[in-house]
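A single protein chain has been removed from this complex, and every other one stays in its place.
Let's look at chain A:
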Amino acid sequence: MEVNYDNGLNLKATELRLGLPGSDEPERQTTPRSNKRTLSEISSSGVTDDGNDYQQDSAPPAKEQVVGWPPIRSYRKNCIHATGRYVKVSVDGAAYLRKIDLKVYRSYPDLLKALENMFKLTIGAYSEREGYNGSGYAPTYEDKDGDWMLVGDVPWEMFISSCKRLRIMKGSEARGLGCV
């Protein structure tokens, strides 16, 4: 890949960085207002990739969501999601993901029952204090800001409009969440 620089010194070429030659990193990746990265690091290991077959030039360790990018007004983003809300569902340890239409369900118990049926597991009941303690599974979702949240905390309508994908965590990680 040819990268031309009009200035004399091509310091970038000899710079040591992670990333394929010719790719570039901006000085600032995100504005300071961008998001806490709690579970995203954990999630990117356990969850299969989106299936992008075109190669990204830099090698991003985690897919950081940047504020205001792509430049679409939030009104439009909300409107499009308002119809037919298909989201991916992953379960730790499962070989492949499923997709469900959130619009089909009317409430959290409705959704959880469907997930239990789909994946043949028990999630149990939600409690504000203890989450899903006792079941060994915790349903989580990625919200609009890119944060991983426990399913059940916010009103159903708010959940529907902000949920981008679901992940059913299992084992010790799940228990950790339940105790928050």
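By our rule, a contact is a pair of C-beta atoms (placed from the backbone, for glycine too) under 8 Å apart; a residue touches a chain by one contact, two chains touch by 3 or more; residues count from 1.
Please note the rule applied: contacts and distances are computed from a predicted model.
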{"item": "Record-based protein name (UniProt) of the chain missing from this complex, from \"Neutral alpha-glucosidase AB\", \"Transport inhibitor response 1-like protein\", \"ribose-phosphate diphosphokinase\" or \"Adaptor related protein complex 4 subunit beta 1\"", "value": "\"Transport inhibitor response 1-like protein\""}
{"item": "Among A:66, A:104 or A:158, residue touching the chain not depicted", "value": "A:66"}
{"item": "Residue of A:79, A:104 or A:125 touching the missing chain in the full complex", "value": "A:79"}
{"item": "Those residues of chain A which, in the complete complex, touch the missing chain", "value": "1-7, 12, 22-33, 50-52, 54-58, 63, 65-77, 79-80, 82-84, 164"}
